[in-house]
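Have a look at the structure that comes next, please.
Of the protein chains in this complex, one is absent; all others appear in place.
Moving on, here comes chain A:
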Amino acid sequence: MSSFRQIDVDRLDPESVVNQIPEVAPSGVELGDVQALESQVKQLLQSGKGAEALAAALARPPYGSSEQVKDAQLKVVTSVLTTVRASEIPTIVESLDTTSRVVLVKYLYKAMGVPSGQANGSVLLSWLERAVEFGGQVAIVRHITDRRTV
């Protein structure tokens, strides 16, 4: 590689906007909302309604919220993903709409990136397998592309 390619031209260009990422419109999810969601999801899980619990957990992704809120919601979603019986996974994934399926993939990738999620790696992978089976590889593409992170 010739030497000129190694110069960081953005540092020399005062107008450079390389690090300016477009703002994400906040969805307005607060810590209180997540706590309410947590008890709602708990109830649904106790009465065996896994599909409803997951749909509720994925309905309002905390786009643009603080890391604290995001982590709290991740815990709620992971609790659903790990509580549901493995035999139920295909029917639950099939019952989700397209938007929720993309949110699900976002959470799967996020969960796989933290130690608590990695402990349940095999469960998360079987969810991902189903999500890709019903939503296609495009679900992963959307997760990678989307600037709104969970």
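The working rule: a contact is a pair of C-beta atoms (placed from the backbone, for glycine too) under 8 Å apart; a residue touches a chain by one contact, two chains touch by 3 or more; residues count from 1.
Criterion: contacts and distances are computed from a predicted model.
One chain of the assembly is not displayed; among "Ribonuclease", "RNA helicase", "Actin-related protein 2/3 complex subunit" or "Mitochondrial import inner membrane translocase subunit TIM23", its UniProt protein name is "Actin-related protein 2/3 complex subunit".
Here the missing chain is touched by one residue of A:A36, A:A86, A:V114 or A:V141, and it is A:V141.
On the side of chain A, the interface with the absent chain consists of residues 9, 13, 17, 20, 22, 24-25, 98, 135-138, 141-142, 145-148, using the contact rule stated above.
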